[in-house]
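Structure first, commentary second.
Missing here: one protein chain of the complex. Every other protein chain is in place.
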Amino acid sequence: MSDERLDGLSVRDVRVSFDGFTAVDGVSLEVPAGDIRFLIGPNGAGKTTLVDAITGLVRATGSVRFGDEELLGRAVHRISRLGIGRTFQTSSVFEELSVLQNLDIAAGARRGWATLARRRRGIPDEVAAALETIGLAGRAEHLAGTLAHGQKQWLEIGMLLVQDARLLLLDEPVAGMSHEERDATGALLETVSRDRTVVVIEHDMDFLRRFARSVTVLHAGRVLSEGTVAQVQADPRVQEVYLGHPVDAGSAPTGREA
Amino acid sequence: MTAVTPAPPGTAVDPAPAGVLPPGRSPGRSRLRTAAGFAFGAALLFAVAPLVLSDFRLALLAKYLCVAMVAVGIGIAWGRGGMLTLGQGVFFGLGGYAMAMHLKLADAGPGGMPDFMQLYGQLDELPLWWRPFASPWFALPATVLLPMAVAFGLGSLVFRRRVRGAYFAILSQALAAAMVILLIGQQGTTGGTNGLTDIKGFFGYDLDDPVNQRMVYFIIAGTLLALLALTRQLIHSRYGELLVAVRDGEERVRFLGYDPATVKLVAYVVAAGMAGLAGALFVPAVGIISPALIGIVPSIEFVIGVAVGGRATLLGPVLGAVAVAWARTALSERFPGTWTYLQGLLFVVVVAFLPGGLASLWALARRRDDGAEPAPRGWSVLGRRRAGRTEVPAA
Partner (left out) sequence: MTVLFGQLFTGISIGAVLLLIALGLALTFGQMNVINMAHGEFIMAGAYTTYVLQQSITGAGLSLVVALPVAFVVAGAMGVLLEILLIRRLYARPLDTLLVTWGVSLMLQQLARDIFGSPNVQTRAPEILTGNVALPGGLTIANNRLFILALALAAVAALTLALRLTPLGRRIRAVVQNRDLAAVSGIATSRVDRTTFFVGSGLAGLAGVALTLLGPIGPTMGTNLIIDAFLVVVVGGIGQLKGSVIVAFALGVLQATGEYLTTLSVAKVIVFVAIVAFLQWRPQGLFTLRTRSLA
């Protein structure tokens, strides 16, 4: 993937409303190429909805550009083909297919019908590489439904890798993970971000402090604060939003949503 | 996602894991087993059946095998693709009528009109849309292409707009209802309720001759085997894996850069083509095609065989369809009422309590034999499981 361009994400004045309720209210942010940006904010701040807007799941106004391409107004699968991949708050691997089949499908959106009509023989290179990266090489033949929760999350990230996503949007990837799994996931993010741009929605402040390169705080559909971890933590508005609990006390809400 | 929309097709949780070779079984061995299986099937259909069955029974078997072809298609669309199609009778009928129209015209001779048109006496000449069917070069391809075209038309409209699940099932059923009403209403040109009957010849062969009936049987058996081979290739291909992924998580697949509408469309169109072919071969085997054979009730009856045999398996639909059709003949002549109760009960018991069909019992037994290896999730016989479903909010 080193031959691929490294692109940044540019969100300008994006608004999403549902029947009169504005969930995202004019958000603008720049994620430079190769960044690991954490998107935080209280429940209902609009984080997931913003990612939905970027990936074409909900209709939005404003502008979202990845590299030179405008994303808003395109169909979901076309946006995906531009190199944008995402995960969901709930695990969404294909449980009745094997790990290998999951990855192979993720790798295949650009395949022609001639390839699709044939049987998969052996393991494609990019799939083998991804299996190594996410540490599931030993479980390639297992049904994805039999994986542990953490492994499913990694499989999802692996699917984004073989999908050739150059922008990864991860919605609460470490929610429900053990400490060891979180560390492994963080390391995975760092590896992955060498030639990709990564945006992570996360409630886990500990995880954020260790792996974020930059942070955007959303509140009530707007950007409340932006900067490095230290800058954001020092921002009094951020502390206020978290109900007087200073963010660095680690008592901010943690992932609890299923 | 609006909570009240019908859940994606994946919710009708499919009990059988898709096309995954159990770990440790080598593809080489599996190919050998397949070849052996096909040889066995061919021997059964081509040697044993003609030897042990009377002409009458063989003709019945020919009819059942046509139903089995429809079932193979439903297995792809519903078992693998999650599209419960309750209107396969439409495609079966299109194929059947196309073939019957040709045979009728051939019976009538050049320039002649089919007997029923003369009977109703409203027409002085052949209606325009009948004319192309005089040529076998038009009629034969039409038996398959016409149903495929209709499926393509309907499918591309509804799948693209994400009409699915129960909505799709109802629409496909409504299509069957509309087609039957149309056929009956246009009695002068379609034969109305009677349909196209009394078909005597099949490309120059007299269908009353038992030898020729046998030939028709062989054509049907050969076609079924060919369709099975095609289906096997399809479900083991990458496309087959993708289809299962779409069934279990249509929205998720979208985010991988595929258009699920196209993926589903292919399966639906293939299933329609198979039903059309089945209808076309049904006509020389049985000698009639009529609205009563293709309406709402027969359309949903095609599905029950698939459910009984095992919707997501290769052979399940074939065996289930033949078994149900056979039981129907055996019982309905002597105890018509009893058969209807039994059929109703089959729907209830199999679908509610054994959604994997008989194939899941078979798989369970085999697993017992293999010993230690625990059944992976998803093999629950009662199908109570909710997992295996990939949730992504729909736009």
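The letters A and B name the chains in turn, as written, and every chain counts its residues from 1.
The rule we apply is simple: a contact is a pair of C-beta atoms (placed from the backbone, for glycine too) under 8 Å apart; a residue touches a chain by one contact, two chains touch by 3 or more.
Not measured: the values here are computed from a predicted model.
Residue B:A352 is the one among B:A226, B:A330 or B:A352 that touches the chain not shown.
The chain not shown here is touched by just one of B:V303, B:L319 or B:L358, and that residue is B:V303.
Within the full complex, the residue among B:L45, B:V67 or B:L84 touching the omitted chain is B:L84.
Interface residues of chain B facing the missing partner chain: 1-7, 9, 11-13, 82, 84, 154, 157-158, 161-163, 165-167, 169-171, 173-175, 177-178, 181-182, 184-186, 296-297, 300, 303-304, 307, 337, 340-341, 343-348, 351-352, 355, 383, 386, 391, 393.
Following the convention adopted for this analysis, only the chains that are shown with their structure count from here on.
Chain A contributes residues 52, 55-59, 75-77, 80-81, 85-86, 88, 90, 92-98, 101-102, 104-106, 108-111, 113, 115-120, 141-143, 145-146, 159, 163 to its touches with chain B in the complex.
Only residues 14, 17-18, 20-21, 23, 233-234, 236-239, 241-242, 244-245, 248-249, 252-259, 376-378, 387-393, 395 of chain B touch chain A when the two sit together in their complex.
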